[in-house]
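Shown here: the complex without one of its protein chains, the others still in place.
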Amino acid sequence: MALTNETIQQKLTEKFGEQLTDWQTPYGMLTFTAPAALNLKVLQYLYDDAELRFQFLTDLQAVHYPDNKGAELAVVYHLHNLVDNIRLRFKVFADISKPDVYSATALYQSANFMERETYDFFGVNFVGHPNLIRILNVDEMDYFPMRKEFPVEDQTRIDKDDEMFGRG
Amino acid sequence: MTNTNDHIILPEGSIEKQTNTLNLGPTHPATHGVFQNIVELDGERILKATSTVGYIHRAFEKIAERRPLYQITPLTDRLNYCSSPLNNMGWHITCEKLLGVTIPKRVDYLRIIIMELSRISDHLICNSIVGVDSGAYSGFLYLMQYRELIYEIYEEICGSRLTTNIGRIGGFERNFNATAFTKLEKFIKEYPAVLKEFENLFTRNRIFMDRTIGTGPISAERALNYGFTGPNLRAAGVDYDVRVHTPYSSYEDMDFIIPVGKTGDCYDRFLVRNEEMWQSLSIIEQAYQKVQEFKGTEAEVFHADSPAYYLPEKKDVYTKMEALIYHFKIIMGETNIPAGEVYSSIEAANGELGFYLVSDGGRTPYRLHFRRPCFIYYQAFPELIKGGMLSDAIITMSSLNLIAGELDA
Partner (left out) sequence: MSRPVQFNNHVKFEGIPEGYMGEGFMATNLEKVVSLARKNSIWPLPFATSCCGIEFMATAASHYDIARFGAERMSFSPRQCDLIFVMGTISKKMGPVLRQVYLQMAEPRWVMAVGACASSGGIFDSYSVLQGIDQVIPVDVYVPGCPPRPEAYLDGFMKIQELVNAEGLRRRYSDQYKDMLASYGIQ
């Protein structure tokens, strides 16, 4: 029996029940939300199950939704089943005041740098990561630049005339 | 968790008294791009390596949150700058998926020609630089000549050599003129001889084989776990190619094979890239033939018919009201992107280049993330060079085709 989005959804709801919510299929890719405490269990199940076999982590990053009080930071995982050629996306939401998410480095080595990048940009604390320090920005930086409240430009510049750039 | 190097124990039989710490610093002639590796050496053998990246972090993702979709194309140019058109096309394909624009066949075939030309130009650089790093400079000079011809073809279409910003959402900015096709024919005719000459210099060269066989190997399981994609993964034995798995831009009409290696060492990577260049040349010939089959008015089609996202023709802008409004809205960046999220990927020269675009219905993306293949497979570098010699580490780094712009984004 070929693996389709419906069979994946069915197997996951059998295993995890009502904890997985918000099932959608934007542009053909099955998407769902899991509670933050369950992310490793879901990843492990998708990896180990003989039919599901999602053994390739394509991408891991976060999105900041400042309006979702209590669940501002969404960590998004993209997985790929190379044998049956199916992709999957799932999200876990974390509160911005205590953004703890379990690290996937034990399962996927590729998650190492990706989680460091997510920490660097958004401040998501990956519990269990071997070396969670800044990766792309300077080490002395004390804020998380990709969050929505911070602008792109360097605020310490003195030689640029803001009037001319529409920011006066 | 800093400085765990005190616990490094020298292996049995080592004649050194303690390990040597060497900084293969961000500026180094052999690191192509700015990477820092602090290696612990036992004589000439590498025991441990720690990588630092971020020396060219330009905050693409943050900048992209401020720009309408077509203004993000110049940013994608600067990701893997050896093959800018591939990144541009990947971005346009993502936007078209989100906006729901269908592309005519002729545009697809023209896109295939440009994408495969840029794949050839990227593999040219990688393979010739592996030669330069092992001491053989002439191969680089032979191949760069043909890179100039590829640059001339880009120039005919978009005006620029390296950071091309080629194509638009919906097609191309202008039809390929006769000179572009003449240059393409010249390339198709002359390039095989040059590639053969390059192969004669390197592929069965005793010194090159001794230097590259067995350096930096990786098994298929480790490669998959590290998230490898592209020629590096194919050299390890896994035949994953996005062009075949999720065909985009009419690749399903093309007939080509995917070269696969065995051990994943530098020699396999060199051979896989070499064979991919031959396959790309064959794809270009097929696509060119298909383009020539369009006659008459069909041969004038170079963009999709979607005035909401592709600039209407200037003569219509001056005479028709709707065209004027569309022109104004597109130029002033006032077209709203439909809300939703899409992940779309292409087979870039280094692997699967993915774009995760989240839109909330505004004029600019809410969140744009680039899934950069270099960033992900660079994590395996310390493991690849462990146990080898320092000069092997240099060859491994250049054979992995690490491009700093893509790594740090």
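Chains here go by letter, A and B, matching the order in which they are written, and residues are numbered from 1 within each.
Everything that follows uses one rule, which is that contacts are C-beta pairs under 8 Å (C-beta built on N, C-alpha and C of every residue); 3 or more make two chains touch, one makes a residue touch a chain.
What you are looking at is a predicted structure, and each value in this text was computed from that prediction instead of being measured.
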Field: Hidden partner chain, touching residue among B:22, B:38 or B:63
entry: B:63
Query: Out of B:12, B:148, B:255 or B:300, which touches the unshown chain?
result: B:148
Residue, one of B:19, B:163 or B:280, that touches the chain absent here: B:163
Hidden partner interface residues of chain B, rising order: 25-29, 33-34, 54-59, 62-63, 74-75, 77-78, 81-82, 125, 140-141, 144-145, 147-148, 151, 161-163, 404-405
Query: So that we can see where the missing chain sits, which residues of chain A does it touch?
result: 136-138, 145, 150-155, 157, 159-160
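Quick note on the criterion: only the chains that are shown with their structure count from here on.
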- prompt: Between chain A and chain B, what's the gap in Å when you average each chain's C-alpha atoms?
  reply: 24
Message: For the complex, give me every residue of chain A touching chain B.
response: 26-27, 29, 31, 55-59, 61, 63-64, 76, 78, 82, 85, 87, 89, 108-110, 112-114, 117, 121, 130-131, 134-138, 145-146, 152
Message: Please output the residues of chain B touching chain A within their complex, sorted ascending.
response: 1, 53-54, 57, 59, 61-63, 65-66, 97-98, 222, 224-227, 238, 240, 245-246, 340-343, 345, 352, 354, 356, 358, 366-367, 369, 371, 375-376, 378-380, 408-409
